[in-house]
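Of the protein chains in this complex, one is absent; all others appear in place.
After this line comes chain A, so read on.
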Amino acid sequence: MDIVVCIKRVPAFGAQVPLTDDGSAVDTRHLGFTIGPHEECAVEEAVRLTAKYGGRVTVLTVGPQDAGEQLRYALAMGAHQGVLVDTGTTELDPEATATAVLAGLADEPDPDLLLFGDASADAGHGQVGVRVALARGLPVVGGITGLDAENGSTDGNGDAAGNGAVSLRASRDTPDGTEVFRLPVPAVVAVKEGLNLPRYPTLPGRLKAKKAALRTVACDPEPGGLHTVGLRRPADDRAGAIPLGRGADAAPAVVDVLAELGKV
C-alpha cells in the first residue's frame, strides 16, 4: 500500500502566540517549527500500515524551502521519500494549498491512500484534504481516530499479505458512539490526534533522513477566495495560578475545586 502523507510546517509556540507588530502574522523570529499533532499521527499511521502491508510512504509538504526540516523529521520517523512543493514564504489559503498539493502529486505514482491531519496546527481550516479529494475524484473522510486496511472486500484483488487493492476501515468517535467507515482505495483520510502514539525519531533514522534527497517542485498557485484580515490576541483574562493553601490546610479547598469540576 503506497501512502502519501501531507504535512505542514507550523510554528511551535508556548502559552502566548507572538504576533508581528502589524498583526498580520505570527512573529516566528524566535520560534521553532514543527508539524501538528494530527499530522504526526498521520505519519506514524502511514509508517505502521506500510510496515504491516508493504508499500512506501511519501511525505509531501507545501511551503518554503525550510519546510524540508519537517520532511526530514517524517523521514526520520520512517517515511521513505519526501516531496517539497516550494511555494515560497507566503502563507497560502486552503484553495491555493490544495492546488500546490495537487501539483506535487502530479508526478508521483497514484497512491492507495492520501493521509492528512484533520486540520493544520496553526490555521486550522481543515479544507485541504477535502479539496484534494474533490479534485482527484476520491472518497474522503475526516476526524478519523482508527484506521486499518481490509483485504479484498471491495474488489477481491488483495492478497493475503495485504498487497494489491484493499479497502480501508476508518472510525471516528462522536458523542453518540463510534462511526465506522469502509472506503475503497484510493481514498483520502484526515486523521486526528489519538489515532496512535507517534514514535520519536531514532538516531540512525535522523542520520538517514539527513542524507535523503528531497524532490522539490516549484509552484506558484493562484490565490483562492479566503483572505486573512488580521490576527489579534484574546484579552489576557487568565487568572493565573492561585495558591489554595499550604500543606494539609489546602485539602478542603482542593476538595471544593474537585467538586466544582464534578470529579468528586
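By definition in this document, a residue touches a chain if its C-beta (ideal position, glycine included) is under 8 Å from a C-beta of that chain, and two chains touch if they have at least 3 such contacts; residues count from 1.
As a working rule, contacts and distances are computed from a predicted model.
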{"item": "Chain not present in the shown complex, as UniProt names it (candidates \"Nitrile hydratase subunit alpha\", \"ABC-2 type transport system permease protein\", \"FAD-dependent oxidoreductase\" or \"Integral membrane protein\")", "value": "\"FAD-dependent oxidoreductase\""}
{"item": "Residue among A:L207, A:L231 or A:L244 touching the omitted chain", "value": "A:L207"}
{"item": "Touching residue (missing chain; options A:G32, A:G177, A:G247 or A:G262)", "value": "A:G32"}
{"item": "Option from A:Q16, A:T89 or A:T174 whose C-beta touches the chain left out", "value": "A:Q16"}
{"item": "Chain A residues touching the omitted chain (full complex)", "value": "12-18, 29-33, 69, 72, 199-204, 206-207, 210, 240-241"}
